[in-house]
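The structure under discussion appears below in the form of structure tokens.
Note that one protein chain is taken out, while the other chains of the complex remain in position.
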Amino acid sequence: MARETKRRSNGRRSPWAAAALIGIGLLITGGAYAGASAAMAAGTDTAVASGLTVDDGKKLFQANCATCHGLNLEGSTTGPSLYGVGELAVEFQVSTGRMPLQATAPQAPQKPAQFTEEQILAMAAYVQSQAPGPTFPSEQTLDGEGDVARGAELFRVNCAMCHNVAAAGGALTEGKYAPALGTTSALHMYGAMVTGPQNMPVFNDLTLTTEDKRDIISALLFLQQNESPGGFSLGSLGPVSEGLFIWIFGIGGLIAITVWITAKSN
Amino acid sequence: MAHEDDPLEHERASWNPSPGLAVAVSDPVEPPALPPHRERVTDKDPVAMKHAVRTVYTLFYLSVAASIWAIAAYMLFPIESGAIVDIRNNNMFVGLGIGLALLAIGIAAIHWSKAIMSDKEHIEPRHATRGRDTTRAAAVQAFSDANDDSGFGRRVVIRNSMIAAVVASLAPAVVLFRGLAPENTPANPIAGDPVALLEETMWTAGMRLVHDPEGTPIRAADVTLGSAVHVIPESLAELGHAEGYLEQKAKAIVLVMRLLPEDLIESPEKADWSYEGIVAYSKVCTHVGCPVALYEQQTHHLLCPCHQSQFDVTDAAKVIFGPAARPLPQLPITIDDEGYLIARSGFTEPVGPSFWERH
Partner (left out) sequence: MSTATAPAETPDAEKRDAPLGGRFIGATANYIDERTSLSGFVKELGRKIFPDHWSFMLGEIALWSFVVVLLSGTFLTFFFQASMVPTHYTGAFLPMRGVEMSAALDSSLRISFDLRGGLLVRQIHHWAALVFVAGIGVHMLRIFFTGAFRKPRELNWVIGFILFILAMAEGFTGYSLPDDLLSGNGLRIIDGMIKGIPLVGTWISFLLFGGEFPGTAIVGRLYTLHILLLPAILVGLLVLHLMLMVINKHTQFAGPGRTNSNVVGYPMMPVYMSKMGGFLFITFGVIVLIASLFTINPIWNYGPYDPSPVSAGTQPDWYIGFADGALRLVPPGWEIVFLDRTWSFNILVPLVGLGLFIVLVAIYPFIEAWITGDKREHHIAERPRNAATRTAIGAAGVTFYAVLWAAASSDIIATHFYLTMEGVIHTLQALLVVGPVVAYFVTKRICIALQKKDREIVLHGYESGRIVRLPGGEYIEVHQPVDEYERWKLVDNDGYEPLVVRPNAHGRIPWHENLRASLSRWLFEDRLAPLTQAEIDAAVAHQHHELEHIAAEEDVELQGAHARAGVPGAPHTPIDDGHHSETAVRPSNVIVSDDGARQPVNPDEKNS
């Protein structure tokens, strides 16, 4: 280049000053916010209600759910009837935050649960008492000690087409999706298989026996507990994320290096 | 390829390319000469040069250290326990060692070439790509002499028959490659007939529908509303991998779903192809053959994950979105006297992707 700019040393702010100020400002406000929200989360009041009864469940139901699901679980124009959904479905839907439904959308998204575990169990017991349906599984079904290899094979045949082989989730029609299962609890895996939430098919015990379900849960827990042997998994999305990564960081980095190689030494 | 030194070669009359129809500029801008060499800091300051030299050999020694580390990591991080974390560590530490060793060599070499080696620019003339007229004349003469000696140009019959013979000799080699695919055999009279093979599957009348892959039969009552069951023919489940299991499976996979009977739109001739709202469709996509397995139990849509073709299960699996062109073939089903689901007959059309001879 023809011009050589000299460093300005007399009274001029560094060009980095503005960036540094903005960065410090962001750090301070972000840190304050994070600290405040952490403090607020820590301060959640655990209701001293120990051992809530079915009656408490009924009251909770009527206060929070009856608007859409009817006072007697008969349903309404805005929500289906809950006859026969069972305590399993209630626990699944409310504990994952899908219910109470926030807004109409292609499907009910997961969000932070609005109730404590005791309240959820109480509501579940109430619904179960009104019209029995699927119940909670035995401890053994959820212990993760099943046949991981068999469970993985069953997962690939029955589940991977929606949820992806590594349980990274996948797309369905019209904006719906099958969520990623990286943080799903064993109980919720079981609950989803048995109750078939929204567009997920129902996997009753004749399609997938309890032992089958135990194996599938074991395979998923294995995935959750073991990191990928090859390093960072890039979201386990397959060739798309691998291709994006190699173009941005691989080729990008190598081209940056070629600019360095051919730049004139100072 | 070895040119004699003749810097003005391209100016000489022998090198005179036709400029075609492009336009030469009148009074073109004069190019300036090479700018004066600008000294680098390592040229001006011997301390900086020493610093650069030190950087280079430090990097090379660092590379040696990294290579040693890679070997050490190979031994220090065994994987024979089978634990995933061991494999991850071995991969990472051996890899980091090798990677750093190589990178250090590269960076050192580049730094050497940029900061220490002479950066004086040289000028080298280009030679015309085209050969000189004398050279070309000699080449033409060579061919001409060979032509005179052989009579190739004159003896037309020899030339034509030679070309025919060489071309014909390739034909048997091509034909040998027919062996890539099987021929018909007495045991299997359609083994060498791809169209016939595409048109038949293992499904026949009375064949039980069994779970994929276990092979256990399915009662109609087991298929509850909203279920999606992956199904293969009973005789397929007994087939071994060496006996064509995957090849038959690629045509025979079926998805069984249960809807409310009033939700099904059925044409009269296919009214008995379902059983009390239970329908069975081929799972092989009619686009290019991926398994169509994403069933949405509320919308009754079947989605293929490969190219997003969508089929409507309420309406004979017709295509409602995506590149597929034909609906999924339906398997007619009923129940046997024990209540197990069986096929009424095989498929009434070829399954899977279209092919030229399909109709």
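To keep things simple, chains are lettered A and B as they appear, and every chain counts its residues starting from 1.
As a convention for this text, a contact is a pair of C-beta atoms (placed from the backbone, for glycine too) under 8 Å apart; a residue touches a chain by one contact, two chains touch by 3 or more.
These numbers were taken from a predicted model, which means no experiment stands behind them.
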- Given B:Val47, B:Ala165 or B:Leu180, the correct residue touching the omitted chain is B:Leu180
- Specify the residue from the set B:Phe152, B:Phe321 or B:Tyr340 that touches the hidden chain. B:Phe321
- Missing-chain contact among B:Leu62, B:Leu96, B:Leu259 or B:Ile335 belongs to B:Leu96
- Against the hidden chain, subunit B presents residues 1-2, 10, 17-35, 74, 78-82, 84, 87, 90-96, 98-110, 112-113, 117-119, 121-126, 128-129, 177-178, 180-182, 191, 194-195, 197-198, 212-213, 230, 232, 240-242, 244, 246-247, 249-251, 253, 283-285, 287-291, 293-294, 305-309, 319-326, 352-359
- Message: Contact with the hidden chain only, please: which subunit A residues?
- Response: 1-3, 5-6, 8-12, 106, 148-149, 151-153, 156-157, 160-166, 168-171, 173-175, 177-178, 219, 222-223, 228-234, 236-240, 242-243, 245-247, 249-251, 253-255, 257-259, 261-263
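Note that only the chains that are shown with their structure count from here on.
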- Item | Inter-chain centre distance, subunit A versus subunit B - centres from mean C-alpha coordinates, in Å | 33
- Query: Of all residues in subunit A, which touch subunit B in the complex?
  - Reply: 153, 157-158, 161-162, 170, 172-174, 176, 196, 198-204, 206-207, 226-231, 260-261, 263-266
- Message: Taking the touch rule as given, give the residues of subunit B at its contact with subunit A in the complex, in rising order.
- Response: 38, 40-42, 84-85, 87-88, 91-92, 110, 114-115, 119, 211-213, 218-219, 222-230, 257, 291, 293-299, 301, 303, 305, 310, 321
